[in-house]
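Omission of a single protein chain aside, the complex is shown with its protein chains in their original locations.
This part shows subunit A:
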Amino acid sequence: MGQTPTEYVTLVSNDGFEFKVLRSAACIAGTIKKALDPHSGFREVAENRVDLPTINGVVLEKVCEYLYYNQKHAESKEVPDMEIQPELCLELLIAADYLDV
């Protein structure tokens, strides 16, 4: 609280991987956005860091990839498909629901 929002925020997976992500991209996920909402002033706001103990590094990496992918293509029409390994699908879906993406 009180400090100006940084350009990048840190997302942390349950196995300790840290991802530095553009704030604007990270906030595409509703849950992350709310966690970092400066009006609320939760702990995450002060630290510019969101711990996500339900998501592992592999999945979180894919999530971050998606967030950038989403931001990049937000206004374009013909969007190329994103490559997703089938074995990650289920976990990604669960994470998506949780993060409100």
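Keep this in mind: a residue touches a chain if its C-beta (ideal position, glycine included) is under 8 Å from a C-beta of that chain, and two chains touch if they have at least 3 such contacts; residues count from 1.
Simple rule for what comes next: contacts and distances are computed from a predicted model.
**Q** Tell me the UniProt protein name of the chain this structure doesn't show, selecting from "MIP18 family-like domain-containing protein", "RNA polymerase II transcription factor B subunit 2", "Probable cytosolic iron-sulfur protein assembly protein 1" or "Cullin-domain-containing protein".
**A** "Cullin-domain-containing protein"
**Q** Just name the one of A:10, A:31, A:48 or A:71 that touches the chain not displayed here.
**A** A:31
**Q** Quick one: say which of A:28, A:50 or A:63 touches the chain that got left out.
**A** Spelled out, the listed residue whose C-beta touches the missing chain is A:50.
**Q** Give me the subunit A residues in contact with the hidden chain, please.
**A** Subunit A touches the missing chain through residues 1, 14, 30-31, 34-35, 37, 39-46, 50-54, 56, 91, 94, 98, 100.
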